[in-house]
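I have placed the structure first, in the form of structure tokens, so that the comments after it can refer back to it.
All protein chains of the complex are present and in place, except for one that has been dropped.
Going in written order, the chains are labelled A, B and C, and every chain counts its residues from 1.
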Amino acid sequence: MCRPSSSFEAPYNFFMEAKKLKGIIPPMITPLLDNDHLDVEGAERLIEHMIAGGIHGLFILGTTGEAPSLSYHLRYQLVELVCKQVAGRIPVLVGITDTSLYESVKLAEHSKLCGAYAVVSAPPYYYAPSQQELIEYYESLANALPLPLFLYNMPSHVKVSFEPATVKAIAQHPNVIGLKDSSGIMVYFHTLIQIMKDQPDFSLLVGPEELTAEAVLLGADGGVNGGANMFPKLYVDLYNAAVNRDIDRVNELQEQVMDISNSIYKVGRYGSSYLKGVKCTCSLLGLCSDFLASPYRKFRQEERDKVQAVLERLGYEIA
Amino acid sequence: MCRPSSSFEAPYNFFMEAKKLKGIIPPMITPLLDNDHLDVEGAERLIEHMIAGGIHGLFILGTTGEAPSLSYHLRYQLVELVCKQVAGRIPVLVGITDTSLYESVKLAEHSKLCGAYAVVSAPPYYYAPSQQELIEYYESLANALPLPLFLYNMPSHVKVSFEPATVKAIAQHPNVIGLKDSSGIMVYFHTLIQIMKDQPDFSLLVGPEELTAEAVLLGADGGVNGGANMFPKLYVDLYNAAVNRDIDRVNELQEQVMDISNSIYKVGRYGSSYLKGVKCTCSLLGLCSDFLASPYRKFRQEERDKVQAVLERLGYEIA
Amino acid sequence: MCRPSSSFEAPYNFFMEAKKLKGIIPPMITPLLDNDHLDVEGAERLIEHMIAGGIHGLFILGTTGEAPSLSYHLRYQLVELVCKQVAGRIPVLVGITDTSLYESVKLAEHSKLCGAYAVVSAPPYYYAPSQQELIEYYESLANALPLPLFLYNMPSHVKVSFEPATVKAIAQHPNVIGLKDSSGIMVYFHTLIQIMKDQPDFSLLVGPEELTAEAVLLGADGGVNGGANMFPKLYVDLYNAAVNRDIDRVNELQEQVMDISNSIYKVGRYGSSYLKGVKCTCSLLGLCSDFLASPYRKFRQEERDKVQAVLERLGYEIA
Partner (left out) sequence: MCRPSSSFEAPYNFFMEAKKLKGIIPPMITPLLDNDHLDVEGAERLIEHMIAGGIHGLFILGTTGEAPSLSYHLRYQLVELVCKQVAGRIPVLVGITDTSLYESVKLAEHSKLCGAYAVVSAPPYYYAPSQQELIEYYESLANALPLPLFLYNMPSHVKVSFEPATVKAIAQHPNVIGLKDSSGIMVYFHTLIQIMKDQPDFSLLVGPEELTAEAVLLGADGGVNGGANMFPKLYVDLYNAAVNRDIDRVNELQEQVMDISNSIYKVGRYGSSYLKGVKCTCSLLGLCSDFLASPYRKFRQEERDKVQAVLERLGYEIA
């Protein structure tokens, strides 16, 4: 299970071109039938849905992908499935965030065999490393990895944030090609833009979709936006409007983005509403199952009805 | 001391026009000679410097104004001094944030007598009120105030944030005319823009100057930017560029704003570096004293030299 | 209002004896008729109730005393009232915690005139000073005070904690005679005990009443326990049992303390339940009004009924 099946062939390799990653790279949800089985057909449909929507890359096994809740063999299986389905049409990034350096490297090796473009790593998230420990950790990791590395700043979940000076230090490693910031702290993000000005090949992506427009207007390379699982075209259009500096269009689309953020992601009582809302919507759109891995659980019928009402108000067709 | 001197006459009253507040409204530092004496001449010079720079209003006794560190009689004296010096040229907003409702109202009454345009209040900051307690507190306060009220969201200092639904509830009071958000959380700010769309007269201002450009591009009314004490024209220009949707100019000025943010505000070791940096710069520019009220203290010579080096690099003339 | 009335005479002065403070020193609630009037008769009854219960001192204008919510003239009035009523029978400690050093000193001067034994100060609580800034602040404060000073560690409300090394540094000042720790972090408290072993006159008191027994068994001098407003004898008995190392009795009384903590202080939904519960109970016991100063508000009838049910279960007589 830990190696691609024999019939698998690694596709066209984006990395060889060393093209800077830009645009909308959705953090893909992991369609599940139950705690230990992928919804394979759902995953295939979802990937096609997003590619048809114009996405520029795909990030799997991130926070939105519920990676930490999945068993290792499921994670390996998903990497293979996605790389096969994408088949080189867009770059695939694989989250290898782990508390064990060994397991991160092992998953990266599998990802390379499967044809992934790069890997993505947030700091080890049980202990809270100091900035100096982060620098040493990422030096060890980058040295051991067979694929280029994106840093993933996610302080709400991992308890530490990469300080700007730490990013700068780690970014000196040739294998480190970008950073995704999910902190939501735009002063921080602008500081990254400023200190990375002299490394124009370093890709800076923003996590929260509500911030993609302003980030791109002020220098970001794109967004890793969970909403693009559901409505890929909306976020791609927003990205393009920002790139084209069409501020009227940006504001029109931003209003839609905020509407989704304050309706679908606010159904339910817990911090998990965002994730449950995206999966529920994908299910209602006929894309895939809405099962969530433990410790989460999908919306109940009452919450599902609320999401459906939002979708109908927004004019989407329910499957 | 608690009442304007007899020679004082309240100036032209902006409030009567019910004009929506827009633009750059600096949170004025409080020039001090020592813990219990205002630097009166410095304050007058500073006010003229900012008005000459094109600011659209002036906010005194906020966090940047060190209000909580000042004795009450100094606060009263400052209100009188500023209103007199401004003399109706721009609206003056007075911070009345306090842990005691009684003291807030008393300072507001003094502010009205002095000719202030409005008052500004962050939640009482010793206990951490619940959202329901915030709603009740602000209903009591708004009922008792003789001037219109701006809410001031400042969770880092007061430990609670106004939830969007709380803002909406409080904003139903006719005396509540706007909100200044210093949380730095842009997803939150965009939510406020969205939920206040049906109250177009409600003014939404952003605190951190690093976020003014994007906030204005996406619907904010302006910025309460501490850097405008030092360089008022820079922030006014940035605001205008955003209003005019001149994205090239926005990026050019934003780079200067980030440069200041990451140099002057990063001298020194503590969280107080922003405040010390602004006061030190104003002193170096020949505007006013750099004394800080206890528990803070001005930069030592070594730190002052670093600030001077930054100013020289940026091309400013040292007094 | 800011000075004791002419008929007032400072009582017997404990401070002259330099006796180390030990035992149960309740943080007195402030009986209020409304936001701006003391419940004078209630306060007098409450004081007599606590002295009859055997308390060893009285701490007014602390967190439990709602000091930050009171206007200054009410605070001055309360100091006078309490010192007069206590009339030298036990030492009175006055909370002078403030964001303005000037106002802290002024209230301390009034307290001395009224005959208080000492003052108590938590760090200025709007800005969050660094440890070095705390040391400098308390040096300035202790130099300016006319009465000995207790430090008050209260990180939940003031956002910073005195680090042990900071306590040690400040405790070198001859005016600093003790510390009350309301952090609830017993590892921290044990560290204070350890580092203050060479200053045996320094008084170490613990805030949360649930921790008084173990703190005293392991070296503390006493407790500043809010429950002693309601049931002074219970906490005095617990203190004595710990001093006498009667562990059976300690466990028996500790169970009662935990019962109160998990019933009366858990009525209601907010963080303010402790304070509301104490005031409601004092009202039900016929001691004083249960009015709370803004931004808080007393329990409604439904919550009051729940507190009454607890008191009846515990065998207390309702007034």
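Keep this in mind: a residue touches a chain if its C-beta (ideal position, glycine included) is under 8 Å from a C-beta of that chain, and two chains touch if they have at least 3 such contacts.
For clarity, every value in this text was computed on a predicted model and none was experimentally measured.
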Quiz item: What are the shown chains that the left-out chain touches?
Solution: A, C
Quiz prompt | Sole contact to the chain not displayed, among C:175, C:261 or C:308 | solution = C:261
Practice problem: Out of C:31, C:208 or C:277, point to the residue that touches the absent chain in the complete complex. | Solution: C:208
Quiz item: With respect to the chain omitted from the figure, which of C:190, C:233 or C:297 is a touching residue?
Solution: C:190
Exercise. Tell me where the left-out chain touches chain A, residue by residue.
Key: 35-36, 63, 68-72, 74, 99-103, 106, 123-130, 132-134, 136-137, 140, 157-159, 269-272, 293-297
Quiz prompt | For chain C, residues in touch with the removed chain | solution = 164, 184-187, 190-191, 193-195, 208, 210-211, 213-214, 217-219, 245, 247, 250-251, 254-255, 258-259, 261-262
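In this text, only the chains that are shown with their structure count from here on.
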Practice problem: Could you please state the distance in Å, as a whole number, between where the Cα atoms of chain A are centred and where those of chain B are centred? | Solution: 38
Practice problem: Could you put a whole-Å number on the gap between the CA centroids of chain A and chain C? | Solution: 51
Practice problem: For chain B, write out the residues touching at least two other chains, lowest number first. | Solution: none
